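In what follows, a structure is listed as structure tokens, so that the remarks can point back to it.
Heads up, one of the protein chains got dropped from this complex, but the rest are sitting where they should.
For clarity, chains are labelled A, B and C in written order, and residue numbers in each chain start from 1.
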């Protein structure tokens, strides 16, 4: 079987496991107050060129999204997101369960446009019934998006500007940030992200870690009583160091970026070959997720040999499938896949 | 510094880290559907002598408590627990945040008495205003309790019987179960627990794991839509195997029991020496947590040399402190501690 | 000032106030267990030709929507509604606050199409990731809709059929039901509604009552522990009879229908004159709410003389306004309004 269904179906990186092993016999303080979390935070602050960033470590992506959104919003506010945003589609209602509406904006290949944010805010402010309407209290975007697309630096800056104008914190879901930062031609770097976003997370689960995400608050805006509130959400890890240590290693000698680059390299090798073979791509993704339009014959050829993700059925009967490369995909996997395609 | 403050301030067990290392290059299916979770579940079912047990893996204790309670209770019900129960005292309101009242029962050295459960249920049923009173919908106990004490088999059976009579699921918080199962003289085994409880969890974080707890439903009573609902709580791990594999190792060749026994042995070495020295114990605990009554002179001697937990201030000015041994405590640590005390 | 801004800005009907006066010195049992609630329920059951209907009385519309939806849905489910549905737009996030997502469907002049419901359900069922997607657990529609439009009997039956196929309870928000039942040419009656819907409410606040709504469960499907749960929502009235008595009077000698008819008559008088004068209607509404497209000159003429509702700004700079007639609007009010327009 060739594994292209997703990027969280591999083990973790050997360097991380070796670090775990080295901790044998050590004592750490609890709840993320340990030296590994501090060291990882320091490295992340440096990589973001954001010395005042506050960094916290959580176990998973939906958990991180729910916590950032619930802890940042006032109880009566909702979070604005693209119709296709992960918080709106694939989190089992975790945001609503914590009491908040997801206010949908048009998705443009998965991305949110600054003009749509402005329109939403103007509409809300101008509505005489706005006391009866959920106030947008935050903007959620993902980078890369659920469709593998990327914001440009200019787009991020435009979003950041419009959010600033309306006092709307900008939060970036970076579940696949490693791949986004490594994409060819992108001008979005960690420092750019740290300047534009009020909060974002650096995804570990999909980039070499065993589990865990690094959540970064960039504007001295760590929510009040953060530890208490994540405990209330069931998200406080006694051994918080178990995530901190992983990020400490991922941000040593550029491992995180290297893993992201590898995933993108594998995806581009796949993509270029697909284009050469005349395959129709569903969307122009510069990152590790590639979406191709498959007919039934192709699906049959894949069956039992390649693990892929069903994305959607087109009206003409063909199927969009996702092929995701990861930090652990090998060249020979891609070539074997291409031989089948 | 000697580390006796708690039992979650050590690294994890070497065997677990070696298992992680061995998974390099492997592919696993997501969300706990993998071979390691299945293997661990099978070993746990065997250890519990409960072939129909449904086992799931979560990241932490408060999360597990919140999930079991919220998913088992009807929206209008509350959970009954000892006044001193962890869900009532030290979970930052996680149960109430998910909408449920913690209904308190008297604590008897941390334990709940069957007669008190019966009295609660009779009072509720007999009250003409019961439609305005939160219905007790579950009983929460911890074993060992927050005070290190243990239920006897007879006590558990009595609780199980009264719960059965009132259709009240019995849930056991086993954060420190390893230590509980290894205590001298206990007649409570995993099969006993599986017979008496409707659900319980086997704590990993405090018994050698990097993180993670194994949640066991014993009566074909896994809550409907379990995966969806834990996702809604932010508790679904993409790499669920990361917990499964740890329990697979912990339940290989009796490692879990061995670690629990070691923690108890160290605590008993400490306790016997304390008794010999004439120290006053606050409570008679047969498990890894020992509570001693300390005067100011003693606290001064410990200062800067021993990490311990403040428990409570007595009216006579003395202080109850907790000294916790763990699976990783060494004999020389205990002896060094004794030299200071 | 002429009052056309809404239909809840009048006092209540004299007959209701006289009934209140007649209760002087009476004793009633509490929480809706009284003779007036029972009598009103009996009359509503008869009017619905639904002898097994369970009728309950609540204070307001958003409260009723929140309660029906939260008490009917499982904790992990969401409610499907038109994008323009009241629960999605103007209830301040009351549904999400109670933990549930509003899943939006296209609105067709405010209405939901059976085909869209089917498509939603097929999409959810067919999605391999559906465990991560909120399950639609109920369909919410309003009749009349927020745009004054009405379902035909055939449309309601089609919705009822598709809902039945997917075990999706159908709930109808009848805030303005009096006006809907009285519209010219409608073939939807209370018995039709009772057959098609699993639950609906008969709006009192906008049809002569001082306050209050009558909630009808038609299929022996009153949610478990209804009284306890509405108490938990803060919605249980000690003097439940205060709503029951109002509905008892509204359903005596056809008062409810008479008031609805009057509101529609006034709206039609207005509409016919508007059409004669060449006004452009925004939507074809057969009920008490009329939406007209106004230019700035018209708005200026209305200013300070007519209370109306701003609806939306069109791209050509003109404005949609709502003029609502009510049970209390008088012919001379309409004529005075027409003189200004």
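Everything that follows uses one rule, which is that contacts are C-beta pairs under 8 Å (C-beta built on N, C-alpha and C of every residue); 3 or more make two chains touch, one makes a residue touch a chain.
What you see is a predicted model; the values in this text were computed from it and never measured.
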{"item": "Which of C:27, C:220 or C:277 contacts the chain that the document leaves out", "value": "C:27"}
{"item": "Residue touching the undisplayed chain, where the options are A:86, A:229 or A:322", "value": "A:229"}
{"item": "Listed residues B:109, B:131 or B:265, member touching the removed chain", "value": "B:131"}
{"item": "Touching residue (missing chain; options C:39, C:66, C:160 or C:319)", "value": "C:66"}
{"item": "Candidate in contact with the missing chain, chosen from C:9, C:46, C:115 or C:154", "value": "C:9"}
{"item": "Positions on chain C where the hidden chain makes contact", "value": "1, 3, 6, 8-12, 14, 17-18, 20-21, 23-30, 59-67, 91-94, 97, 205-206, 210-211, 228-229, 231-239, 242, 328"}
{"item": "Touch list for chain B against the chain that is not drawn", "value": "75-76, 78, 89-93, 96-97, 99-102, 104, 126, 128-129, 131-134, 309-310, 313"}
{"item": "Touching residues on chain A - with respect to the absent chain", "value": "70, 74-76, 99, 131-132, 135, 224-225, 227-229, 231-232"}
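The criterion applied here is as follows: only the chains that are shown with their structure count from here on.
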{"item": "Chains partitioned by contact, chain B not counted", "value": "one piece"}
{"item": "Computed distance of Cα centres, chain C from chain A, in Å", "value": "41"}
{"item": "Residues of chain A touching at least two other chains", "value": "91-93, 97"}
